[in-house]
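For this view, one protein chain was removed and the others were kept in their places.
Our next item is chain A:
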Amino acid sequence: MRVNHILSFFLAPCRRRIISEARNQSPSIFDHPRFPPLKRRMATATYPPPPPYYRLYKDYSENPSSAPEPPPPIEGTYVCFGGNYTTEDVLPSLEEQGVPQLYPKDSNVDYKKELRSLNRELQLHILELADVLVGRPSQYAKRIGDISSIFKNLHHLLNSLRPHQARATLIHIMELQIQQRKQAVEDIKRRREEAQRLLKDAFVTLDGQ
């Protein structure tokens, strides 16, 4: 809404000037912009001032410990712009979101099989919805609820694969790092042997002279 206001404020005087020039009339009172002039309007939209406790850091360059420490990191839940956030990154289970869980709740669930069977269920439900729309159009709501819960299950399954992916990435990175370190060890050994050989050769040449 504010953007519209500002845009129309900018466009309106140009439009009126063009119209009055086109009609070859002298500028009239209609050429005054409808909104207050730019300077007064922008005074309400300046940046906020810096927080007042900047004065406590006056002697920071001489004595770093005279100023207060930064606040400790927040733990638990906190409120930001009216929304509640938690600091723990945990995927909420489906029951907490009020969605029925369609795949067996086991600690080791076979992701591929479940994803495939959920996909087939989804297709069947879509066909069922098409049939319902043809035959009994008033009963669509339940079918749509079923389809949306299948989608939520699908996304939940995929999201629960993310920790696995993170661990796999970690393993991969560590293997790479071990390989690089082995390579570095080999390189250092080789270089040191070569340096010793060069020194020995130099001694031999010096002695031979």
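Operating definition for what follows: a contact is a pair of C-beta atoms (placed from the backbone, for glycine too) under 8 Å apart; a residue touches a chain by one contact, two chains touch by 3 or more; residues count from 1.
The rule we apply is simple: contacts and distances are computed from a predicted model.
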{"item": "Listed names \"Mediator of RNA polymerase II transcription subunit 21\", \"Calcium homeostasis modulator 1\", \"Fanconi anemia group B protein isoform X1\" or \"Dynein axonemal intermediate chain 1\", with the criterion being the UniProt name of the chain not displayed", "value": "\"Mediator of RNA polymerase II transcription subunit 21\""}
{"item": "Residue, one of A:I74, A:A184 or A:A202, that touches the chain absent here", "value": "A:A184"}
{"item": "Sole contact to the chain not displayed, among A:L56, A:I74, A:A168 or A:A202", "value": "A:A168"}
{"item": "On chain A, residues whose C-beta touches the chain left out of the figure", "value": "108, 111-112, 115-116, 119, 122-123, 126, 129-130, 133, 147, 151, 154-155, 158, 161-165, 167-168, 170-171, 174-175, 177-178, 181-182, 184-185, 188-189, 192"}
